[in-house]
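Here is the structure we will look at.
Of the protein chains in this complex, one is absent; all others appear in place.
Note that the chains are named A, B and C in the order they appear, and that numbering of residues resets to 1 at the start of each chain.
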Amino acid sequence: MSIQNPVFIPGPTNIPEAIRKACDMPTIDHRSPLFATILHPAIDGCKKVLKTTRGELFIFPASGTGGWEAALSNTLNPGDGILAARNGMFSHKWIDMCQRFGLDVTQVDVPWGEGLPVARFEEILRADTEGRIKAVLATHNETATGVVSDIAGLRRAMDAAGHGALLLVDGVSSIGSMDFRFDDWGVDVAVTGSQKGFMLPAGLAIACFSEKAVAASKSATLPRTFWSIDDMRKGYAANAYPYTPAVGLLNGLKLATDILLSEGLDNVFARHARIADGVRAAVKSWGMSPCAVSPDLYSNTVTAIRTPEGFNASTIVERAAHEYGMAFGTGLGDVAGKVFRIGHLGQLTDAMALSGIATAEMVMADLGLNITLGSGVGAAQAVYRHGTPIATEAAA
Amino acid sequence: MSIQNPVFIPGPTNIPEAIRKACDMPTIDHRSPLFATILHPAIDGCKKVLKTTRGELFIFPASGTGGWEAALSNTLNPGDGILAARNGMFSHKWIDMCQRFGLDVTQVDVPWGEGLPVARFEEILRADTEGRIKAVLATHNETATGVVSDIAGLRRAMDAAGHGALLLVDGVSSIGSMDFRFDDWGVDVAVTGSQKGFMLPAGLAIACFSEKAVAASKSATLPRTFWSIDDMRKGYAANAYPYTPAVGLLNGLKLATDILLSEGLDNVFARHARIADGVRAAVKSWGMSPCAVSPDLYSNTVTAIRTPEGFNASTIVERAAHEYGMAFGTGLGDVAGKVFRIGHLGQLTDAMALSGIATAEMVMADLGLNITLGSGVGAAQAVYRHGTPIATEAAA
Amino acid sequence: MSIQNPVFIPGPTNIPEAIRKACDMPTIDHRSPLFATILHPAIDGCKKVLKTTRGELFIFPASGTGGWEAALSNTLNPGDGILAARNGMFSHKWIDMCQRFGLDVTQVDVPWGEGLPVARFEEILRADTEGRIKAVLATHNETATGVVSDIAGLRRAMDAAGHGALLLVDGVSSIGSMDFRFDDWGVDVAVTGSQKGFMLPAGLAIACFSEKAVAASKSATLPRTFWSIDDMRKGYAANAYPYTPAVGLLNGLKLATDILLSEGLDNVFARHARIADGVRAAVKSWGMSPCAVSPDLYSNTVTAIRTPEGFNASTIVERAAHEYGMAFGTGLGDVAGKVFRIGHLGQLTDAMALSGIATAEMVMADLGLNITLGSGVGAAQAVYRHGTPIATEAAA
Partner (left out) sequence: MSIQNPVFIPGPTNIPEAIRKACDMPTIDHRSPLFATILHPAIDGCKKVLKTTRGELFIFPASGTGGWEAALSNTLNPGDGILAARNGMFSHKWIDMCQRFGLDVTQVDVPWGEGLPVARFEEILRADTEGRIKAVLATHNETATGVVSDIAGLRRAMDAAGHGALLLVDGVSSIGSMDFRFDDWGVDVAVTGSQKGFMLPAGLAIACFSEKAVAASKSATLPRTFWSIDDMRKGYAANAYPYTPAVGLLNGLKLATDILLSEGLDNVFARHARIADGVRAAVKSWGMSPCAVSPDLYSNTVTAIRTPEGFNASTIVERAAHEYGMAFGTGLGDVAGKVFRIGHLGQLTDAMALSGIATAEMVMADLGLNITLGSGVGAAQAVYRHGTPIATEAAA
């Protein structure tokens, strides 16, 4: 496979030149003052991206998924009740992790393509008068289906139910690309990784804890060492880690937050929305539709595209990789073979996005789908060109 | 301007990842045996790309243009007669250089968009019974107009005329991307640079001399030091340079020739032809035509595109850069404002080429040209997609 | 702090140019065939470095320390008995992790500077007639004290005791730099990281499991997801990971194993021994001694140096960093303030080692220690120079 083309997997994203250079560091002493000048700005920058002043943020030298384990193990006890919906592969996997850790999950099954069932959650929480449920899990953006859920609404529902469970949110494929308000939404633990909105290679799990979550950690009995926020906090106070940190990635993260904040988060989010609108316009021109069942659920970081009945969507991904050196995402779990995914997060230009759309068209035409070459590109160009006002399909 | 998009200037080209890394070297001693393991393979690789076993090849640490000066100053004497055609900016500039060096140029003016007037050259050479003309200059590929000239035919004409002038060829924007046969075509000096078919940054001027050209250098009296092939030859014999070489670029050149030769020169040329065909299909779908007046003159490294009468083609280049972060080439000299240029040389993928075509479409639509968005992309996709045989417009 | 000087911390090591470039990769699809061409050679290369054909090796995208957690959580059950010695900070920390996971540790306290008490372990194992002890922990190289322990001897003792406990070995600061024989020594789980003998940045935890350890994992009930070797094995079978891998680091690891195996492991170990001999010769010339109490315990990757009674060794590290831009390691735990450490692992040249020794001398002289400038350098030069046979202090 060529490594010249941009990738259109929903993360890791394409890495901007400057960030690659920031990550590619010679070895420094990770117990030196120089390290402190990397660590603290990286943490502070992340907090700004998460829109939190109250949260306490930790960065683990591990894949983003490890953040899930940090969220659970620092706040919960064996046997604790968990409320979670299964509406995609990543919510599915987090539930599976809970079960392995001996947590007692109330699982709400939701068709893939739909969002978090906020009203149903509210009912369940109201019914939990004994407070058996200790945490509600929410996947802000389901990477498998391209569905964004309403975290603010979930918080309102939890409050309306008068329930004191912690709100643990997976923001892996949203944070840094779509609006995320840790403080305003009353999130208790937010989890993300370096390889999505932060545009870094994989290797950092970022987890932010509210005061309430930190308080829970004082008595939480799930075993933890690598993921211990207590050890991490002690390390940070001495400008260090309890073990060896991933210095280059932290240096890249520091720069990534600088870049995002300099551009302005609203501009970053608008940029993602604009690129996503173009992709969705292309999808529509192909006579297809997103997996997400309604425009309010459309993700601005990834679009899962339903292909015609009887067609194996995975062949698109295989042929694109093999014949054109371009990477898209396959369908996973319940939607395997039914969708393929175009990731459109990170620092994509219009031209990059169009190259992905154009390649998808060639592949689909090759595979016998009824696609007019140039049609999706033309539809996206109409969104991207500067001469006319930009239509925002999701807002229509 | 974003540095994420590929560039579509007709050189320097996009630099493949591996070549960037080969160029980015720590300092080594340029008089050490390690340097020899870089220098000689780079020279040998270049000779294979030029298809010469008889030529003697020199690599100057300078921009490609310096190679013109090496060609002249090593082989000629003040007042020597030169035969040259002016059919674009680069042939124009080489003529200007000759005049500055006190050479006596017989200049044949040719409309820009046409190739070398081989028959006219033959006439002139036949008429030069006193052998006043010491060298014939030929621009293999006119980067300003996207016109490729017939060097093999020129050699036949020179032989037919029974004229002994040296044949000096500018292959800057052809060598490494289009077929070039130093030995078969009887070229006496061929000049190129690092930043085109070799896909490196600018900084190396490559000049190959035939035995006849080397013999001429023994008595040539134009002054030279930096460009002296005698000094250079002595240096190489000691695995060194007469001054400080550009080691990193040489290391990159060594790799670049490895890459080209591993792919196979015929495959490299076919790839360039294929990408160029797609661009030309797009141009046709826009209702425009190349500056090159006939298909046999179409360059496979750059297409200069005539825009409608009364439209300033340079605004396309300006708007593309400013609004979309994408670089095309402007028209130069006689065709300034009348053409814009899409460079398509080096290691472009289909997807990259399509991103350039798609961006050009948006820009032209923005500027009020009657362009259907997606039309040129669709035409190029029809060339690039793998499901059907690839049409070769130039061969049609 | 300057980032021009080599570092002399006992890991992460200086990263060779070629390995930095291998790690600095553009994003590829980690579910593509291209990824398979990175993953499997990296695993195979590691197995060769560990000298195992029977072991099953897993690479986690996490700091090396995480490997400890993988070793425990995949093989043990809450309440299981563990036998471990505390002879340095890293053995101390692994014991602490065991306790957090609810394991029942029989801790043997050993003065820091001594090795694993093999005979005492044998006694304890003989006494454990009920098989309460399920695992023996061994730190092959104590990074805090520069002490190497006898793993082969420990295996013989376990066999002599007829005890069936698993042998879990921390080889973080030995593997790739000193001989390690997974199969011959009957190791059940070996743990290491990317940032020591493999000369990469931190970010990979490498853990190798024997058949017996894999068998134990079938019934082990400690909770695990991120560290699950079962999930990992399933992923590898599909050329993938259960979550996002650290692709660039894996690519670097593939190259690192190529480099080590091309040099020849015996040559790599001899090189480390030679560099270490020079450092120890310098220490002797300063009138000081290693923390390791006898030559058979001398580590070839790090030397902890006892400074005179009453002197705060940490001031050496601080001053070296602040005044000379050079990083050494401080004393940790029981030997804090009593030793400073010179790391000498990875691809150090003689010249690099001498620059560290020379800087240490200037710092010690600055701080009033009775050091003759050039004395330690001269002693090390006598070891490093090629004109005379190289003395091996450890073998003396």
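The rule we apply is simple: a contact is a pair of C-beta atoms (placed from the backbone, for glycine too) under 8 Å apart; a residue touches a chain by one contact, two chains touch by 3 or more.
Because the structure is predicted, anything quoted here is derived from the model rather than measured.
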**OP:** Quickly run down the residues of chain A that touch the omitted chain.
**Re:** 17, 21, 24, 26
Subject >> chain B residues touching the omitted chain (full complex) >> reply: 1, 3, 7, 9, 11-15, 20, 23-34, 60-66, 68-69, 96-97, 100-102, 193, 195, 201-203, 222-226, 228, 242-249, 321, 327, 330
Subject >> Hidden partner chain, residues of chain C it touches >> reply: 2-6, 14, 16-17, 323-326, 347, 349-352, 354-356, 358-359, 361-362, 365-366, 372-379, 381-382, 384-387
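In this section, only the chains that are shown with their structure count from here on.
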Original post:
Computing the C-alpha centre of each chain, which chain sits at the greatest distance from chain B?
Top reply: C
**OP:** Would you kindly tell me how far, in whole Å, the mean C-alpha position of chain B lies from that of chain A?
**Re:** 46
Original post:
Approximately how many whole Å separate the CA-defined centres of chain A and chain C?
Top reply: 35
Subject >> Approximate Å spacing (C-alpha centroids) for the pair chain B, chain C >> reply: 54
Original post:
What are the residue numbers in chain A that touch two or more other chains?
Top reply: 3, 14
